[in-house]
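Take a look at this one; I'll ask things after.
Here the complex is missing one protein chain, while the rest keep their positions.
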Amino acid sequence: MEIGTLTFDATGLYQYSWLLIAIPALSALLLLTFGPLFDRKAHWLGVFASCASCGYALALFYAMLRTGAAERAVDVPVAEWISAGSWTVSFGLQIDQLSILFALLITTVGSIIHIYSVGYMADDPRRRRFFAYLNLFIAAMLLLVLADSYLTLFVGWEGVGLASYLLIGFWQHKPSAAAAAKKAFVMNRIGDLGLTMAMFSMFAWCGSVSFADVFAKVDGIDPGWVTAIGFFLLLAACGKSAQVPLQAWLLDAMEGPTPVSALIHAATMVTAGVYLIVRSNAIYALAPVASVAVVIVALVTIFVGAWIGCSKDDIKKVLAGSTMSQIGYMMLAAGLGALIGPVAYAFAIFHLLTHGCFKANMFLGAGSVMHATDGDVDMRHFGALRKALPVTFLTFACGYLAIIGIPPLAGYFSKDHIVEAAFEYHLGVGLAALIGAGLTAFYMTRLLVMTFFGKARWVEGVHPHESPKIMTIPLILLALASIGAGVALNAWIIDWMAPISAVAGETHAVSWMPTPIGIATLATVALGVLAAIWLFGRCEVPSTPPQTKNPLVIVGRRDVFGDVINDTLVVKPVMALSTAADVVDQSGLDRMWNGLGKGTLALSQLTRKVQTGRVRSYALVTVLGALLVGVLLLIGQLG
Amino acid sequence: MTFPLLTCLGLLPIIGAAILILPVRAAGKWIGLGFALATLGLAAAAVPVYLGDPTALTQTVPWIPAFGAYWALSVDGMGLTMVLLTALLTPLVLFAEWNITGKGTKWTSQAFAALVLLLEGLSLLVFMADDILLFYICFEATLIPMYFLIGGFGGERRSQAALKFLLFGLAGGLIMLVSVVGIGSFSQQAIGAPTYLISQIGVSLSGGSTWAWVLMLCFLAAFILKAPMVPVHTWLPTAAEEATPGSSVLMVGILDKIGTFGMIRICLTLFPVESAAIAPVMIVLALVSIIYGALAAIGSKNLLRLVAYTSVSHFGFMVLGIYTFTSVGLGGTMFYQVNHGFSTAALFLVLGFLIKRRGSANVADYGGVQSQAPILSGALLLAGLSGLALPGMSTFVSEFEVLAGSWSRYPWAAIVAALGTVLAAVYILLMYQRTMTGPATPEVEETITTDLTLKEKLVAFGLAAVVIILGLIPNLALSVITPTAQETLTQIGVADHQAPLGEEVPA
Partner (left out) sequence: MNPTLLAVVTLAAVLFCIGLVGVLIRRNALIIFMCVELMLNAANLLFVAFAWAHGGLDGQVAAFFVMVVAAAEVVVGLSIIVAVYRARRTTSVDVPDALRL
């Protein structure tokens, strides 16, 4: 291939694509093992590894752009992994249109957040570990999206779970952080059951879990089992993407450092569920019931997330609720892919990419606010920060405009497509998506107003100050992406995703001009913004949450009972059972066996009384015994 | 006749133990370690021979011709991996428990080394025995060194724990003796001459009479007691709680494997018809063990007891894999035996380092250790992650195989067992949370002042490295295990599960 005067071999680039994963993984290992040798500069190794991976992904992407559409998807076998007799699993990477987009998102947003973290974590004595974990996350996430089989994907899937666990619980001295980390991991494990069961079904039917094999053979699988696999995968997606009913961990995950929330719990990891469903489109195409289930889960989550976003005072939890809700939109599109036409898959990925940019932007903005206010997260203690933090405010505003969908910012295009697709499927679903957009506008405006406008309600001793350049430059980069990503990707992505999103012989026209539905969406958004300004912008916001009898607020503040339900249905029964098991084991079973031993002893106490210690009585008994034996023998002879 | 490698392998540690009877004083532990390493070397030397020709190592010498008993040693893929596991763990345990002495007793590190070596030799002979009488004798004999290891070097109530261990072990052994005697006379009926050679008996006893049931059940009872399954597992938590971590590693990592090993080597191979008939019962037992063990581990208030319960749960997985009658499940169990050995060893030893510092094994006595000893807590997390079968660790591969194998025959069983993997995450992470995270308590700050020493790091991270390497390149072990699993199924005439759409898709 000719690029200017440089020549390079694209196959070579593909061949070594495992380096994408290996570089950050190696860096994480180095940081953890030999890190103490260069502790003060260690974070730069982490940044370098992430940027190197990013550079490789960009080069790969460039090579793909230069190749014909047919040759873009390449399967790169790396090694044989498990030979289990009935089946073998090889370790391989699949570089195609879908996975490269994810790789780009992960490495670019990841690198920006790495750089931001250098400033954000500057005072933390364990900064080296933080970067090691971030690198570990980048490696695992890339493995997840680049894998060419479900099992390899699963390694990345649990790997990001581990990284998420380590990073949520990064400040381990805080009991709440440790508990949140454990909760996230365990709830993800429940979701992972779905993925493992899906894989077992695939092995039982196809004898393989590689994407190519499974999708080629999916026609032959019993339809009931295809639907079951669809549901299993949905369970997995619910766990990883914090969809109802496995949503509760995401809010607690905000205990982690804010860059972590931005990278893992907003931009990349939590979208893995959407990736899984889009990747498995061949399965959902044959499982309409499962697809409808995806749509229902998505709709419920859109509202639960928005509900939580509307009622929380913790800035990060509002953003977390918003993330759930926005991923609900992506899941909605992913579910619609099998119901109205595969183009919806492209919409899901489109929204995923734009969301990755603007949500990372806003989370980092929130981090900047926390940095300025000594780590406070309560929006009731903010207010009027736009003057103190001008750069943060402006960049945050870009993200804000993007998420509520003001044209021509990123969110406008990506969300509008999904709302239209929802209307195309069903009027009710469409209306729900529309109302969700209004709610998004409401809670984001509330956040913006409470944080940056109004009067200062700062806690005594807090003197907000703008963050250093190393934090603001990433903010500016992400803000630019929030502004431009929509326009840049709108027309292009549907063509790019053609292998997944196009039906042969059909072209999907992309609208640039607002459609009637688009106008209705904008009107709803405006309504939401006005409502929020009317409620929170006019009067003073109290510094402590006011007592309220409004059931909507009460339920929202309690995370829509997510924790209560988990506690009563799962946690308490399991803990009660485990206490019972411990008691039963030591006081029941073990005592039973001990009792057997004691019984034997007691019996021996009884029988030893025969042992009088008198030799002559022993002799007498012996003689009598011998006589008895003799008599018996005699009787036997006679009989 | 070729060099009797397996005989030397089995006898070398026993000779070492005999030498340690001499009053060598301070050199004792060095001699012990030397013999353990020499055994490891011999075991490693067996690998290329086996890879060249799996039967080259087999050795059969008549022993008691009147009974048909032979000094017969051979290894298959499962035996070889178990031999390697034993040969690797023994020097590691000696190294980790370098300065051990019995509390308030005359037991020295020299005695510890001698007992460990004796145990190693006998275990190796069990794993290599191709003769049931030899298997039985060594099976029973392993109880003796273990009894003294628990009783000599344990905690407060060690003698009680040792006695319980011995009684349960003897009960199993005596039940098994019935079958061992029976094998002699029934093999005479079936083959014409009494024989104890497993390879010679084959499946000739199976399916013929009700006596085959008696023989199989007696063997099975012994193995259930050994690989402790609920409800006869209670000796294990008691023993693990009282024994030193090093002894526990040998007990859980090697000795208990004889249970699952025997189920495959004797119950499955000699009595396939009866084993197939009893499979549903065994699967239910396995599931009960998995869930019950995991729940008890969550509720456990003692760290060592907790690890013992996790092992009860893991043994449930192993038994489940055996009775799926698929090459995937069976191979998974064989691999599981090895992985569990390493992963439990890591957990026990790291917890041992922790307990040695704090002087207590109660979960409630800990909190916030992470800030005092970050490397120790990292090592514990790593060991714990291997216990909860994180992908990338070898334990994941084997657990996945077991579950996939059981899914192809009994999906319901796989679902229940998979719940055990969620509970595994709970018991490991809850234990980590309770001991390592949060603010450090004053007692912890006072007692835990040093992080891992170089020796301790070598032990902990060495084990973790083995688990990770086997997890990334499981074919190191699977390349010998999978063929063995397939051969076992072929020998007993069971058709492996075939995926309906299993044929390769043309690329």
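Every chain is named by a letter (A and B) in the order it is written, and numbering of its residues begins at 1.
Keep in mind that, in the parts below, a contact is a pair of C-beta atoms (placed from the backbone, for glycine too) under 8 Å apart; a residue touches a chain by one contact, two chains touch by 3 or more.
A quick note: this is a predicted structure, and the numbers were derived from the prediction, not measured.
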item	value
Visible contact partners (per top-of-document touch definition) of the missing chain	A
Among A:L37, A:V615 or A:L638, residue touching the chain not depicted	A:V615
Positions on chain A contacted by the hidden chain, ascending	608, 611-616, 619-620, 623
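Assume only the chains that are shown with their structure count from here on.
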item	value
Complex contact set, residues of chain A against chain B	32, 80-87, 151, 154-155, 157-159, 162, 165, 169, 172-175, 177-179, 181-182, 185-186, 189-190, 193, 196-197, 199-201, 203-208, 212-213, 216-217, 220-221, 574-575, 577-583, 585, 589-590, 593, 597
Partner chain A, residues of chain B touching it in the complex	164, 167-168, 230-232, 234-235, 237-238, 292, 295-301, 309, 326-328, 331-332, 368, 370-371, 378, 385, 390-392, 397, 400-401, 403-404, 407-408, 411, 414-415, 418-419, 421-423, 425-426, 429-430, 432-433, 436-440, 474-475, 478-479, 482, 485-486, 496-502, 505
